[in-house]
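With one protein chain held back, the other chains of the complex are shown just where they sit.
The letters A, B, C, D, E, F and G name the chains in turn, as written, and every chain counts its residues from 1.
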Amino acid sequence: MTMQTVFERPKSLKDVPSHFCPGCHHGLIHRLVAQNLDRLGLQQQTIGVASVGCSVFLYAYLDVDVIESPHGRAPAVATGAKRVQSDKFVFTYQGDGDLAAIGTSEIIHAANRGEAFSVLFVNNTTYGMTGGQMAPTTLLGQESATSPGGRSAERDGHPIRMAELLAQLDGVAYSTRVAVDNPQHVRQADKAIEKAFRLQRDEGRFAFVEILSTCPTNWGMDPRQANARVAEEMIPCFPLGTFKDTQSQEGNQ
Amino acid sequence: MTMQTVFERPKSLKDVPSHFCPGCHHGLIHRLVAQNLDRLGLQQQTIGVASVGCSVFLYAYLDVDVIESPHGRAPAVATGAKRVQSDKFVFTYQGDGDLAAIGTSEIIHAANRGEAFSVLFVNNTTYGMTGGQMAPTTLLGQESATSPGGRSAERDGHPIRMAELLAQLDGVAYSTRVAVDNPQHVRQADKAIEKAFRLQRDEGRFAFVEILSTCPTNWGMDPRQANARVAEEMIPCFPLGTFKDTQSQEGNQ
Amino acid sequence: MSQSTPARVFLKGNEAVCYGAIEAGCRYYFGYPITPQSEIPALMSSELPKHGGQFLQAESEVASINMLLGASACGARAMTSSSSPGISLKQEGISYLAGSELPGLIVNISRSGPGLGGIDASQADYFQAVKGGGHGDYRMIVLAPHSVQEMYDLTMHAFDLSDRYRMPAMLLGDSLVGQMKEAIELRPRPEVELPAKDWIVTGKGERSEQRIVKSLFLGDGELEAHNRHLQAKAEALRANEVMAEEVALDDAELVLVAFGAAARIAKTAVRMARETGLKVGMLRPITLFPFPERHLARLAETARRFLCIELNTGQMVEDVRLAVNGRREVHFYGRPPGTGSLPTPEELYEQIRESY
Amino acid sequence: MSQSTPARVFLKGNEAVCYGAIEAGCRYYFGYPITPQSEIPALMSSELPKHGGQFLQAESEVASINMLLGASACGARAMTSSSSPGISLKQEGISYLAGSELPGLIVNISRSGPGLGGIDASQADYFQAVKGGGHGDYRMIVLAPHSVQEMYDLTMHAFDLSDRYRMPAMLLGDSLVGQMKEAIELRPRPEVELPAKDWIVTGKGERSEQRIVKSLFLGDGELEAHNRHLQAKAEALRANEVMAEEVALDDAELVLVAFGAAARIAKTAVRMARETGLKVGMLRPITLFPFPERHLARLAETARRFLCIELNTGQMVEDVRLAVNGRREVHFYGRPPGTGSLPTPEELYEQIRESY
Amino acid sequence: MTYDVFMAGFGGQGVLMMGDLLARAAIFEGKNVSYYPSYGVEKRGGAATCTVVISDQEVGSPVIGQPGAAIILNQLSCDKYLEKVRPGGFCLLNSSLIELPANPRDDINLLSAPLTEIARETGGDRLLNMVSLGAYVTATGAVDAASLEKALEQALPKRNHRFIPMNIEAIKRGAALVEK
Amino acid sequence: MTYDVFMAGFGGQGVLMMGDLLARAAIFEGKNVSYYPSYGVEKRGGAATCTVVISDQEVGSPVIGQPGAAIILNQLSCDKYLEKVRPGGFCLLNSSLIELPANPRDDINLLSAPLTEIARETGGDRLLNMVSLGAYVTATGAVDAASLEKALEQALPKRNHRFIPMNIEAIKRGAALVEK
Amino acid sequence: MKKLTIDETYCKGCGLCVDVCPKGLLALCEEINRLGFTPATISPENLEACVSCALCAQVCPDVAIRVAREVKEK
Partner (left out) sequence: MKKLTIDETYCKGCGLCVDVCPKGLLALCEEINRLGFTPATISPENLEACVSCALCAQVCPDVAIRVAREVKEK
């Protein structure tokens, strides 16, 4: 009888504790990214593009080359990077404040041009790093530092669904939404990221993976409540699924 | 026998010649705006928000109060204006460079919030004022100052369809595309503008009217060729029609 | 918060800005989250509706400044706030506000840079604020509070100046004055007479003349005349609106010059120096634009030397040198901002000894 | 355009920038249309592909500067160009370039402001370029061509300086030098030795150490040290890279100081003055940062008076005053930009007579 | 008279609340006060510090190079800040989480106590800051314990006033550490 | 020797092309030259002006307050610019579109001719600038007419070289206005 | 008042009205005017034939055309 490892830290994930709050899904999503870099043998040719948000320290956890970009501009930075080093693997990792608010223009136009990089979009319905303000993705009724009494459709508009919106653009090869709140969802998220990465590596296509995520700290919940909220409140507003898939043409579910 | 006027300059349109190039549809679209302000009795309560492009001189032609906004920011300026003077009638008039490129973020979020103003989007597939560069709406294969050899999907992405894209957003009451290249289209455009204006006046809703337009100068065509191009090349890529209409639920044609 | 007997309340500097703004009649706030000014949008989002106003979180800093432009063009007292990187993004909008002669308050609770930098107290945005980080020839009113009370008072004052001169105004704070708490008096807004806003767009209504808010001037000589007009307003500010605090200057041989956080820390250092018998005073510019040039020119006649202290590598010191114009030595001590880099009073005291 | 015998070609200033950039090895251009620099993107879009490079029209100025950031981080010589309002929008990105120690060329064919202003030749972006329109303490290399030949030469030089100092560089032109045509020599790129780019991100490849391009520094004292390092680079520039043209300075009693378009026009005025026997010369700063302070300090010993001429209401004159430091009178003559407001040589000659 | 105190711990130990309360208590006593917080990037579990200055005069600098007193609640803060305390000053250390260095300073008045455990005994970890405050004010006399009680009423929202007695108890337990 | 000339008309009259050609011709003659164009906001039909300076020395200012010569092709430009011509200078006016003021200047050498009509006779409105240029260089001697021909070859794309003879003819027609 | 008036200070000679007139009544001048344009015109005979349908006016980008119709007086 010997022991065989079933689960361990991926090689591309550095061996250091994270600064994330207890229960925050960012750590898990970092692990999935690292795991897919390992699986596809991409670590040595990867250029990660970090955004501004709780994931700004991407380079502290992923053992790959990283460019830090200004808030919201990761898709523009990645465009510049990938056009210069077109044989490298480039991805951005962005929060919902970053991508769906200040960076709206950059993501839409990078997607529309069909730039050859992959986007990981971590939607936790709030600005985590700055202390829980309302994001474009904040749910109706959700209390936040800047939506006292809860987000109101009247005053603030409805939550914006980026995976669906980007699926409209011709340059997008794959647009999907996943979650990581239970093992089954984690597995699906893993597959989605793999697919997105393959689309870049093998076909030079733009792919977009929206990942529903928690922010226990700013939601004012303990980690378990926060995890439960994903299924209870987020998924009803942000349905999981694939909205565009040029490979299988299975989109529009 | 006396003479009865069948057609004359609308009251809200000032009695001055325009600076537009011969055959440019901007002048015609200005006339339609003025005509609808007259028709709905809005002239005295209107705040127009001009953008930067060949239509920057909006105030020189429309006899209404006007705020000039920085390039692309008309929807943000209009948001500030309308929130302060919520009983007034506010519209923006924007070109495709202005709205679909630099101003992408502002139009999407104003639309998503469902701000109570109307947007006239003049799509002439180019940056008119600056001398005919490629816009996000430039057709595939179209020669421009910055797409030598014609726009290429590979390098520049596909033309972006704003009326369809904005129709996805919950805050939008009405999103439509019209043209003004023949009398019938002019009539439809007139009706679309009227409808958009009514939606604001009567229901405080956000409405979006995309108007296909010519730029003979930068297309390198004489006015008649340019006018013909609308039907021959633009409409096939930018189909006329209504993509969202919360009143009639007739959308998605 | 309007009340006749001023209450003493324990507040963060950032919170004091909000109460000052509301007391000044500001009813519209447009902003985008950024540390270390988050208390401002948070408080405005809950307070403004109580006063019939509106808080709107914009999709970006660029959108915020342009919402402010729209609201201001329509006659409202309105504001935005941000911190350094966000303020950089507002530069085009600020230039448009100035060019369109629109009032409006921009609060910069500045942080350390360049780039993403850090969130520590910094004065490295002095140049940007005072010389114009945006394009074109324009000036902006810039006020630099050094206490929570001033965060409140100067916010009110900024609105008044801004309206009077139809010029954007900036409150230039930093994470020290923004994050610290002190007990302050919520004084009622001073009564001031301001010119009527007979230029705002409202829809023509009964008017026969349309109104236009714009910054494009293409007629022959028009833009030059407009620039001369803007310049004349800046001159009027220089003539009439300079504010500075004088600390122990009467017999001072060494004059410290510092504003905001640096001045606040230096106050203790000056006290320490006086306690050890050094004739040291401080001039604290409260208005950074207009800059207290005349104060300095006057001091250059009596004092022996100047020591300028900043949380940067040397920015305001240029304006000090311009005012002193070679008549006295101007020393400089700067700490570039960053974690662990805020100077202590003890450290500044050492500098005083060296320059004395 | 690489060739051994330089050809003489009749070009617009804006076109010369493109050929200079390509000759310097620039292979990536990211930009957004704006007058009066449209010839640059137009020519780059047709020329770059011929040299194996890429032209990309971005969705905005903000996107352009960040594409440049990405390209530069990956080791490419890359550039963007715009004009005043667009340059304001790039301020955050420029601060990030500086903070991340990334080279890159930003061309500002500046126009008249503030706000939308107009498209005429202007020098009202001097402060923004030289003092840092973005947040934080940083400096940018700023070169100011006054002829089409210099538009070509200085573009090449800007790339070299930018790489050597790992600092963004700006070519600050205006619609005069951008739109005018002259016959110039397309000289081959001078050979210069530059440090290896051993910091660029490429994917780790064989390396075991990851590389990170960033501007966030949160460790104790880290950001301060980083700022000191940036400051040291600025000092090195001041020590080693100043460029200025001296015109008829030998016996000059009155020294004109002017750059770019103003200097170009003033050259004729100086000639007119000399023809009437006035001892007038001109110092023309070619590098605006680093500024020719030492030149001016030296001239302050021999000349009687200075006359600074700018197409604005007074910006560079502050740097002139700082350098002269009260030793001589510094006069100023400025024409704020706008349609019909470009000064003529005859007009400047009159000013010379008045200041003489 | 001027008191200045520096407080440090990790997020969740109530460092900022502790400083806020002390400041409010001093204001009740008519003093001039400044309170200056600072925190790391972590939203939870990161470092949290603050400085409170209490004075009869105008408060100058809200930051102090060598504070006259310090309250240090965890190891990291101890490693970093113990040396900063002004010679002759007072320092309270939470021995529940801190291992004292081999040669602790002998030029200051050092009080090391298992503050976390005491808090836990009193009613829960959350009371750590109250225990600490009780010890500090008793050792230095910066404010009256009674003022702290008034400050509690003001600082806590009404619905939490029922916890005040427990907080007072904790303050007393802290005070007892000094008194004994 | 230095020549400077200011040219003005509305868009479509070929003002910029005219300046460009003159500059190129002077370059062929080994001169230093600057050419500075400017135009209004209108893309078509708006104002278009340019200044060309030709010199044996380094060219200083590319803009001139009082040009030594002017070519003025429409009424608006005449109203605005006629007065700027340097006393003793030369000015060519297109009488096809310009009504001379009651008291035209008598301190300059004024040549008024129906340039548009002459162009039309020669082959079309488009030749207006060539007719004008012919008159100007003949009157001032700024460059040789032969250099203009060479410049045409360089400035026009190959496929348009077949139009060169017609352009030369127009230049000659312009020259004839002066010679006669 | 005429059935059709084309204001020469507005017309830029784009020809869109010429193309759209169902009766082919409009034409552009041969020679450019002082503004540099060849404005649209209608001959006296054609004016007679005009049916006041205003299609020309509807497509005129420069709103240079005014159209009136004969009505019986009541």
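Note that a residue touches a chain if its C-beta (ideal position, glycine included) is under 8 Å from a C-beta of that chain, and two chains touch if they have at least 3 such contacts.
Note that this is a predicted model, so its numbers are computed, not measured.
Among the residues E:Ser34, E:Thr49 or E:Asn74, only E:Asn74 touches the chain that is left out of the figure. The omitted chain makes contact with chain A at the following residues, 1-9, 13, 17-18, 20-28, 31, 180-183, 186-187, 216, 222-224, 227.
What chain E contributes to its contact with the hidden chain is residues 10-13, 45, 74-75, 97, 116, 125.
To be clear about the criterion, only the chains that are shown with their structure count from here on.
Set against the Cα centre of chain C, the chain with the most distant centre is G. Chain A and chain F have Cα centroids lying 63 Å from one another. With touch defined as above, residues shared between interfaces to two or more other chains in chain C number as follows: 54, 56, 59-60, 62, 85, 92, 96, 100, 115-116, 120, 214-216, 218.
Residue positions 41 of chain E are each in touch with at least two other chains.
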